[in-house]
Structure formats: C-alpha cells, structure tokens
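To start, the structure under review is shown below, and the notes come after it.
With one protein chain held back, the other chains of the complex are shown just where they sit.
Up next is subunit A:
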Amino acid sequence: MSGLESYINHTVSIITADGRNFIGTLKGFDQTINIIIDECHERVFSTTAGIEQIVLGLHIIRGDNIAVIGLVDDTVDARLDLANIRGEPLGPVVH
C-alpha cells in the first residue's frame, strides 16, 4: 500500500512543480498521485512581507504537477506566526 494512505484526512503540505505551496486536508489520491485536497489554501512566500495565505477551497491537483507531499503537524503549524516569516519563493522544477 502506498504511504499516502496514512495521510488521508490529515493536513498535508504540497509543493508543486511550479514552486507553489498548498496546504489542506488530503481526501484522496490515485495511482498517478492525482490528489484531492479539501479546505486548500496557498501560502505565498516573500522576502519583503509575511506569508500570505490565499483560501482556495476544494482542489484536485494532477499528479504530474506534484513534487512533494508532506504531513503537517497541526499543533506545530498553529504555532507559526505566518505574518512574521520571510522567505524566498521557490522556483519551478527545472527539467
């Protein structure tokens, strides 16, 4: 069984091939790693301002476009002070 099974109904952080970061609840996936994320929001990093969160809702992300899926510890995540975190945005995957 794929290791993703244990992430179902947990908060995950997705890094996509274009360098974006989506956070949400993993509701499902298939053999090509297409995934369903519920209550999805995007975190936009910047060096000049805090992390901006954009609420997106229910998403299907195509597997082709997914680079990393990480399990998020909700308690740690809740402690983050997003407004005061600076960081360079990721670039796209270079093939």
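Here is the rule we use: a residue touches a chain if its C-beta (ideal position, glycine included) is under 8 Å from a C-beta of that chain, and two chains touch if they have at least 3 such contacts; residues count from 1.
Heads up, the rule we're going with is that contacts and distances are computed from a predicted model.
Peer 1: Which of the following is the UniProt-recorded protein name of the chain this complex doesn't show: "Gamma-secretase subunit PEN-2", "U6 snRNA-associated Sm-like protein LSm4", "Nicastrin" or "Trafficking protein particle complex subunit 6B"?
Peer 2: "U6 snRNA-associated Sm-like protein LSm4"
Peer 1: Name every residue on subunit A in touch with the hidden partner chain.
Peer 2: 16, 18, 27-30, 34-36, 38, 56-62, 64-65
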